[in-house]
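Every protein chain except one is present and positioned as in the full complex.
Our next item is chain A:
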């Protein structure tokens, strides 16, 4: 199309004519949604996904507790490395990995600022590094474990380990709500994109775009919660009708539910090896 034609698009200010939308705004929301679902519903497989859910929960308990008994940076570093390896082997996916890297970069940046600008000594850096390694190890193994368990397996494992039934249900229901919340959020954001004030350019360092996004996020909260609450009313009634509360009181369903769980040699091996590695790391240090 030549610039001489006078369609409304051409009469707009030059900055509008030059811009070309990539569709990234909508696509990225969809990608995050799919990625969340892949994570929540363990669709990628990985070495933990094949194991008995009880073994995975126990493995998680061992790994999450391991880094808390020392201040030795070498031990903590080793645990961190192992946890990172486990998370990758469990296929945690680009979204979680990206978020993790982002938080790491933030942490390191914070340490640098602390040392260079505030003039702290090396001691404070060591202290912060210890805390960082411990927390990161825990978050990595959490990701590895929960990416490998779908809500079904988590409920079964919690039930098998004698956690209160309501806890197991709360976890699986939480998973059930993830797609609902994401859908609601997407619709509301779309509403703001259509009906809200149009962006007047990004502004210096994108401050205008940022304020706009921030404002939408805050304003989306109210309709999001109300719409979701309205939906859950049916869910609560359905639970009542289908005997969930009654079963929680009687506790009869537990045996039936768990009849399919099988503890295999592989599960024992996983736990044995994990404990051995943890002990070995402590021993060598």
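Observations, loosely collected:
One rule holds for everything that comes next: a contact is a pair of C-beta atoms (placed from the backbone, for glycine too) under 8 Å apart; a residue touches a chain by one contact, two chains touch by 3 or more; residues count from 1.
Going forward, contacts and distances are computed from a predicted model.
Chosen from "Polysulfide reductase NrfD", "Carboxypeptidase regulatory-like domain-containing protein", "ATP-dependent Clp protease adapter protein ClpS" or "Energy-coupling factor transport system ATP-binding protein", the protein name that UniProt gives for the omitted chain reads "Energy-coupling factor transport system ATP-binding protein".
Interface note: of A:104, A:124, A:211 or A:235, the residue touching the hidden chain in the full complex is A:235.
Across A:70, A:142 or A:172, the residue that sits in touch with the chain not pictured is A:172.
Residue positions on chain A in contact with the hidden chain: 7-9, 12, 16-17, 19-23, 26, 30-31, 34, 37-38, 41, 43, 150-152, 172-173, 175-176, 179-180, 184, 187-188, 190-199, 219-220, 222-223, 226-227, 230-232, 234-235, 237-247, 250, 252-253, 256-257, in rising order.
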